Structures are given as C-alpha cells and as structure tokens.
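Every protein chain of the complex appears in place save one, which is left out.
Note that the chains are named A, B and C in the order they appear, and that numbering of residues resets to 1 at the start of each chain.
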Amino acid sequence: MKTSQESMKDIGISLIQKRGVEINDIVEIVYDLQKSYISGLTKATCADAVDRVLGKREVQYAILTGVELDRLAEENKLSEPILSLIKKDNPLYGIDEILALSICNVYGSIGLTNFGYVDKIKPGIIGILDKKGKEEQQCHTFLDDLIGAIAAAAASSVAHNAVL
Amino acid sequence: MKTSQESMKDIGISLIQKRGVEINDIVEIVYDLQKSYISGLTKATCADAVDRVLGKREVQYAILTGVELDRLAEENKLSEPILSLIKKDNPLYGIDEILALSICNVYGSIGLTNFGYVDKIKPGIIGILDKKGKEEQQCHTFLDDLIGAIAAAAASSVAHNAVL
Amino acid sequence: MKTSQESMKDIGISLIQKRGVEINDIVEIVYDLQKSYISGLTKATCADAVDRVLGKREVQYAILTGVELDRLAEENKLSEPILSLIKKDNPLYGIDEILALSICNVYGSIGLTNFGYVDKIKPGIIGILDKKGKEEQQCHTFLDDLIGAIAAAAASSVAHNAVL
Partner (left out) sequence: MKTSQESMKDIGISLIQKRGVEINDIVEIVYDLQKSYISGLTKATCADAVDRVLGKREVQYAILTGVELDRLAEENKLSEPILSLIKKDNPLYGIDEILALSICNVYGSIGLTNFGYVDKIKPGIIGILDKKGKEEQQCHTFLDDLIGAIAAAAASSVAHNAVL
C-alpha cells in the first residue's frame, strides 16, 4: 500500500466529515472537558491537540475500521447476527468501546475517565450522532465512540502539555 | 503462600472496610448506575454482583496493591518522588487508573464507560474519599479509583445478567 | 435480537470451523502452553477451558466481528484503504491485536504473555492459517489472532484453576 501516513490522516478526517462530524465539533467537546481545569485555555490549543490525535496511526486505523463497519451495517452488507448487533447498537456488544479504548490510551490512562464521562453524558455532536443513529436510516454505533475517544485523548494531551 | 482464594476475598473486603468503605456503599453506586436501565432492579441483585466482582482474583490483587500504596503514602514510607505523586493524587500519575482498568475489564469493555463516569461524577462514598484524601492526613489516591472500578464492573455484571 | 447466549456460542464455534479451525486445534495449543507448568495436565482439562472461553459474550462478539472483516476482505467487499490493510495483514494495522486483547483479558492479565508468545511462534493451526492467509485467496488477518487469544485465555483459565 502506497498511502503515506499524512494522507492516511486526511482519509480519516475525510471519513469522519462524510459521516457528519466536523473537526470543530470535537474541539468543542475537548474545550468543555478541560476549561474548568486549565485557566486561559483556548480553542486553538484544543484544536492542536485534536490534530495531534488524528495524526496517530492507531487512531486512523480505528477510525477506518469503525466507520467501515457502521457503513456496511447501514447498507445491510453485514451478515447476521452481527448486522443486528451493530445496527441496534446492542449495549453489550462492546467492540465499539474496545476500538475507542485503543484511541484513549494514546496519551496514557487519564484518557479513560474522560471517555467514560463523554460516553455517558453524550455532549454536542455525540448526542446528535446517538439520536440520529436511533431515529433514522443511519448507524453510528462505532462513530459516536470513536469521536468520544478522540475528544478524550485530545483532552489528555491538553492536560499533559499544561503541566510540562 | 497458603492463603486460599476465599480467604483472599475476605482479606480484600477487610482492607476496604478498614479504609472506610462499606460494601453497601458500593452497592448503592451500582444501583444508581443501573436503575434507570433495568426495571425492577433490586439492591440484592446489585449486592450479588459486587460479591461476584470481589471474588475475582485480579480484583483482589488490585485492591491489595492499591491500598498498600495508599497506606505507605499516608505513613510517608515511600521514597521520593513517588511519595509526592501519590500523596498529592497528581492527575497525570495514572497508575491508579491502570489498576482500576484491570478491574473494569473483568466483565468486558462495557465496564469502562461506567468507570469513567463514576470517576468524574464521584457519587456517594467516592466523593467522600476524594474529599477526605484532600483535606485530612489521609491518602485515597488508589482507593477511590478501585471502588469506582468495582462498582463499574458490578454494574456491567448486572447488565450482562439482565439480558441472559 | 432473539439469539440467546447459548446459540451465540454455537454461532461463534460454527464460524471458526467454517474458517478452517477445529476446537481441538485450539486445545492442542493450550496443552502445549501449559503442560510444562502443570504436572498431570490432561487435554480434557484444556478442552473444558476452551469451552469456558468460548462461552463468554465478549469472546463471541470479537469472533463475529473479526471473522466478518476477514470474509469481507476475502470477497473484496471492503472499501480502500482498509481493504488493502486487512488483506495484506499490514503489521502496523493493530486492530486485530486489539480485538485479541479483549479476549486475552477475560481471565486477567496473565493471558497477555501467552498471547504474545503464540502470536510470535505461531504454533499448530495458527502457523497454518498465517501461511494460507499469505499464499492463497484467503484472508486470516483477524482469525489467527483470535485463535491465539482464545488459546491464551484458556491457558490462563487452566493456570488459575490449577492453584485453586
């Protein structure tokens, strides 16, 4: 495969956007997660952190894999019973959380707490994806967890840099 | 070592209690986490789940290790710089979350979300431990995460059993 | 979805067999991993452990997801660039190891060591899958890691029970 790491990052970003998420939606979540801990935090700092996370290979591969499974589920191109498990976002399925965890860990274990919180509270775009995934002909079983994990990892990166 | 698995469970429970946490405090958190998802959920069901989690070897060893580090930090018996890192519950230390994660995973990845939520919201005894750890001559850097993880794993077990 | 946990186990086993792996192939690996540590170990004990691992929900879901991705790659039904990443078993892809890790953790962290060893040494059926995946029109990018992880988790279960 000739795709370089830089273009793999672009592919990942493009995939997320096609599925309805703007990078700025993620930046907003990062900012809200960290603003009460870091005085003077700017959105530009959060945007840099999101960009760093999206530049990591393991993050790109998790995005590619999860979004592909969401798309195939939407188009009914998976076989049963995994089609139903993913389409209905079965709460015990757990593979979406496993992919997300691999993203969270990119900046150490402190990403975990933010991921769990975001996954439960579903702020901003995550709540929108979750709602759309339930109401329409859309499947965002993996995407909402991926976005939450990217935001959580970026929040960790912001926290790490703040004390350097 | 002759200690059997059953007595290791008793040792773990006894350690938690000596550090100020009653099993019922954990049961309350599990109940609050799951009551809105499972109609007719009883506290007895949650207590059974907490008991199952505490019967797992990896949970017992995580408790033994974390509580020992908290105690040694309290008694200033660790060397620097780890003494300060643990005593001040440095948010980037992360080893407490790593031990907690090993507990969360006992019933699959869905424990992660509950752990992250509980770690952020600090309900019931977890908030009390967190406050005491900051105000008094006490160190609960590991304990609050261990308790949150036990509650999160038990909540996962309740959720798994509810659909069986 | 009406599929009960018992039938999900049967579906998982059936999928593995369709992809060329007999349960006994896994039992052999478990036996070889543990025979030097446990005197008098029988293959029946190893078979029981494999059966316990296959009865776990998170294991079943990892099997379903990984085998589906292998099959879709084989049939060129994935989009690029993930199709090439999976078909060529790119060593940096890593999502196969992440699914495998979720299986290893089912009986605690000691499963990790066995998984890493098996993944490197490729004993028995794992070596056969790896070779077939490279030479023929077959894709076993996920399957070989899944089988290695099931064997590693079963070996952990055997080790845990041996000291109870």
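Note that in this section contacts are C-beta pairs under 8 Å (C-beta built on N, C-alpha and C of every residue); 3 or more make two chains touch, one makes a residue touch a chain.
Computed from a predicted structure; not experimentally measured.
The chain omitted from view is touched by exactly one of B:I29, B:L78 or B:L129, namely B:L78.
Interface note for the absent chain: among B:I23, B:L64, B:I128 or B:A162, the touching residue is B:L64. Contact with the omitted chain, checked across C:Y31, C:Y61, C:F115 or C:F142, is made by C:F115.
If you put the missing chain back, the residues of chain C touching it would be 91-92, 94-95, 97-98, 101, 108-110, 112-121, 159-160, 163. Of the residues in chain B, those that touch the hidden partner chain are 1, 3, 8, 11, 57-58, 61-62, 64-65, 68-69, 71-72, 77-79, 81-82, 84-85, 88, 90, 92-95, 98-99, 101-102. In the full complex, the hidden chain is touched by chain A at residues 4-5, 57-58, 102, 105, 108-109, 160, 164.
Just so we're on the same page, only the chains that are shown with their structure count from here on.
Residues touching across the chain B and chain C pair largely coincide in numbering: over half of the numbers involved belong to both copies.
Annotation: 27 Å between the Cα-based centres of chain A and chain C.
Chain B and chain C have CA centres that are 31 Å apart. Multi-chain contact residues of chain B, defined as those touching 2 or more other chains: 108-109, 160.
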